[in-house]
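Here is the structure we will look at.
Every protein chain but one is kept in place in this view of the complex.
Showing subunit A:
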Amino acid sequence: MPGFSGERFVRLLLLSLCLPGGSPADLPMTTQDASQTQGNLLTQMPTGLNESSPEPMMTTRVVNRQTRESVSDHSPVGHSVSTPGPDLTTQDFKQAVEEKASNFTDLVYEVLVSGVSGTPVEKNITLDSPAKVELSCSLANKYPHLKIVQVAWKKGNETIKHINKTENSWSIQLIVTDENELGSYSCTLKGEEEFKAVFHLQVPKIEGKEKPIISYEGDTVVMICKSSNYTPITWTWYLTNGSEQIAINDSLLSDKYVIDRVPANTTHLKILKLTKKDDGAYWCEAVFKLGKSKGKLKLKVLTFLVPLKPFLAILAEVIILVAIVFLYEVYSKKKEKHAEYEKEFEQVEQLKSEESNGVESSSTRHRKV
């Protein structure tokens, strides 16, 4: 609900941005396309800001028409950005993949810097195959009074030349062809205040599971690794033995491990006849054109006795406690009864003798018991 208006706003942007552009390989056309979209973006921003909730920062992804794809990136305000993803159909996605084989993917990313100075705006960009990437930092229209004195784009400590696209926007263009070009790119805008944005270019992450998979000795377990939006070239499974990782291939214990790679973006590792030794961490590695990515899965093999032990321990504790409570009650009741008999006896005596100062004598006798 909270991101509701924001989401609608982004969707609107995407609609307006999906303009017919040039072919992806055509550089000047694309830049024009990008600047055009920028114009759109800037004109729409004020209204959008007024309408939607005033979030500290806004990241917008602009993707060229031919190559739009659903990138599942986790930016700090992920909701508003990643929600349009599912809207793009998988059919589109496959088309995009085919096209990528021949051409470079052409991607344009923009970060709108605003909000608290000092804390960098971070954005993750996922790439699985070579692509031409344009990254730009622009200042939100909220701060027209700010004068930016110095702008620096960096990768690590290395400064990269940037171009000034519009008055308040600075960008770099990269052609990513191998692993070394991935990494973190940052832009720093210095004025009265300093703003920073960081772009993380990375291969698709294979998400493992934090929670261990629980199964029992003798059972069969299936572990699944999935790359949701990108199809890797190959999959490899590793098992951890002490500190070293051993690849599971057909030569290794083929009667114990069965690997299934259909469909291409998922892989199943089936382990038969589990024993205590199978306990531990497993890794699935996906190989993409731009690099490798690993996901971790944990397997926990239990015997049926493991959960039974604490169960029986607690059960015993409960029985002992209940017994103590009841025994104590019986004991204290008996004591009370004794006191009562005593009193009774006393009172009979009292009736026989006098009725005065009976209270005190009774209390003293009570104590003797």
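We adopt the following convention: contacts are C-beta pairs under 8 Å (C-beta built on N, C-alpha and C of every residue); 3 or more make two chains touch, one makes a residue touch a chain; residues count from 1.
Keep this in mind: contacts and distances are computed from a predicted model.
The chain not displayed here is annotated in its UniProt record as "MOT14 protein", chosen from "MOT14 protein", "Lymphocyte antigen 86", "Ras-related protein rab7" or "Apoptosis-inducing factor 1, mitochondrial". Screening A:154, A:200, A:226 or A:300 for touch with the missing chain picks out A:300. One of A:219, A:260 or A:340 touches the chain omitted from the figure, and that residue is A:340. In the full complex, subunit A touches the omitted chain through residues 1-3, 53-56, 211-212, 214, 300, 302, 306-307, 310-312, 314-315, 317-318, 321-322, 325-326, 329, 333, 336-337, 340, 343-344, 347-348, 350, 355, 358-359, 362.
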